[in-house]
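For chain A:
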Amino acid sequence: MSVDHTIRAAVALALFAANAAFGQGYAGLASDAEGFALPHPDYRLEFPADHGPHPDFRIEWWYVTANLEGPDGTNYGIQWTLFRTALRPGEAEAWASPQIWFGHAAVTTPETHLFSERFARGGIGQAGVEAAPFDAWIDEWRMWGPTISDVTLTAAGDDFAYRLELQAEGPLVLHGDDGYSVKSDEGQASHYYSQPSYLARGTLTLPEGEVQVEGRAWLDREWSSQPLSDRQTGWDWFSLHFENGAAMMGYFMRQTDGAPYAVATWIAPDGTGTPLPEGVLEAEPLETATVEDREIPVAWRLRLPPRDLDVEVRALNPQSWMGTTFSYWEGPVTVMGSHEGRGYLEMTGYE
Partner candidate 1 sequence: MKAAGLTAILSHWRRHPVQLATLILGLSLATALWSGVQAINAEARASYDAAARAIGGDGLPSLHQARGAAIPLDTYVALRRAGWLVTPVVEGTLRMTGGEVRLLGVDLLTAPPPALEGDLAGDVEPIDALGESGRLFAAPEIAARLASPDLPPVVAVEGVAPGLALADIGVAQRVLGEARIDRLLVLPDQPLGRPPLSEIAPDLEERAPDRQGGVARLTDSFHLNLTAFGLLSFVVGLFIVNGAVGLAFEQRRPTFRTLRALGLTARSLVTLLAVELLILSLAAGAIGMGLGGLIAAALLPDVAATLRGLYGATIEGSLTLRPAWWAAGIAIAVLGTAVAASGALWKVARLPALAPAQPRAWALASARTRRLQGAAAALLALAAVVLAVAGSGLVAGFLMLGALLLAAALLLPLWLAACLAGGQRLARGALAEWFWADTRQQLPGLSLALMSLLLALAANIGVGTMVDSFRLTFTGWLDQRLASELYVTARDDDEAARLVPWLEARADAVLPIARTDQRVAGAPAEIYGVADHPTYRDNWPLLAAEPEVWDAVAAGNAVLVNEQLARREGLRPGDPLDLPDGWRTRVGGIYSDYGNPAAQVLIGLDELYDRFPDYRRGDYGVRIAPERAEALRTALVDDFSLSPDQIVDQAALKRLSLDIFERTFAVTAALNVLTLTVAGFAILTSLLTLATLRLPQLAPVWALGLTRRHLAALELTRALVLAALTFSAAVPVGLMLAWVLLSVINVEAFGWSLPMHVFPADWARLALLSLLAAGVAGLWPARRLATRPPADLVKVFAHER
Partner candidate 2 sequence: MLLQVRDLIKTFPGDERPVDVLRGVSFDLEAGVTLALTGESGSGKSTLLHLVAGLDEADGGQILFDGADVAAMNDRKRAKLRRRDVGVVFQQFNLVPSLDVAANVALQARLAGRHSPEADARLIERLGLVDHRAKYPEQLSGGQQQRVAIGRALAGRPRLVLADEPTGNLDEETGARVLDLMLELVTDASAALLMVTHSKRLAARLERRLHLAHGRVATRIERRAAE
């Protein structure tokens, strides 16, 4: 393995921390944060300042997914993610900066899944985020606008590109306890909020040509220094828009001992978010597909009894594999059952 590949991989590991090697390589991170700031339940999010980076925390992301539809009714999905990871807390001049940025972008169609990956050093201006006016970028990939509710989103790989205008129709939703989101029984937590109600409109450039699309987009913002408990091997994360206007975020931290740690937020059609108690949301894999030599569940049954939700969630394209330096599955899904709709599914830690 080469020097820079190792470093990229290590950086990616530090962020995702969901691979088996994590337990050995970074054992103790969760309990000993090496000078990194830790999420705190008393912290109250402040906007727009918290749209910007938090360099004292180890990891952070700006994560946009969108379910889109072409003029002929074809479903598409796009992903735009900017990750930040700090090798140590704080910032330094130019190349000495300990802040590492990387971006993932993808376009998914029912037939293909195209993706690209970028890396950048903090401190030289190649990548970064400014809170107001909002601007997040790595290389030429960019998400920017007067406020985070009104942004333009661009990315390109060598075989795809997209440019979307995103307009938020509702408020930001804070997950967990006012944005303090607990991830395990041991108390691993992050600061976590979303903008679930973007209307999206724009152009996809695919190998076959350009497509005008519109649909809904979802922004996740999360930062932490201690992402996983060492009993946890990965997660399955859902963001779903229902046709009745409601939405839901739910994730399952898979654990080596016993049931996953299940967390969900229900978002009413008016945009009000209601965090649900741990363990209320239930998930059951229905089907798996062989993706990159591993079995990955690409159809799920989700049940949320308090909301009378009982749906089947199915991947638009089972081969939505992000074959990036740190790889995972991420792609658009359709929802059928008690509620109909569309959404995004992310699954990490499948080896």
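On the choice of candidates, all candidates are chains of the complex that A comes from, given by their letters.
Everything that follows uses one rule, which is that contacts are C-beta pairs under 8 Å (C-beta built on N, C-alpha and C of every residue); 3 or more make two chains touch, one makes a residue touch a chain; residues count from 1.
As the structure is a prediction and not an experimental result, all values here were calculated from the model.
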Chain A in this complex - touching candidate among 1 or 2: 1
Residues of chain A that touch candidate 1 when the two form their complex: 1-11, 14, 25, 87-88, 92, 94-96, 98, 100, 102, 116, 119-121, 124-126, 137, 139-140, 156-161, 205
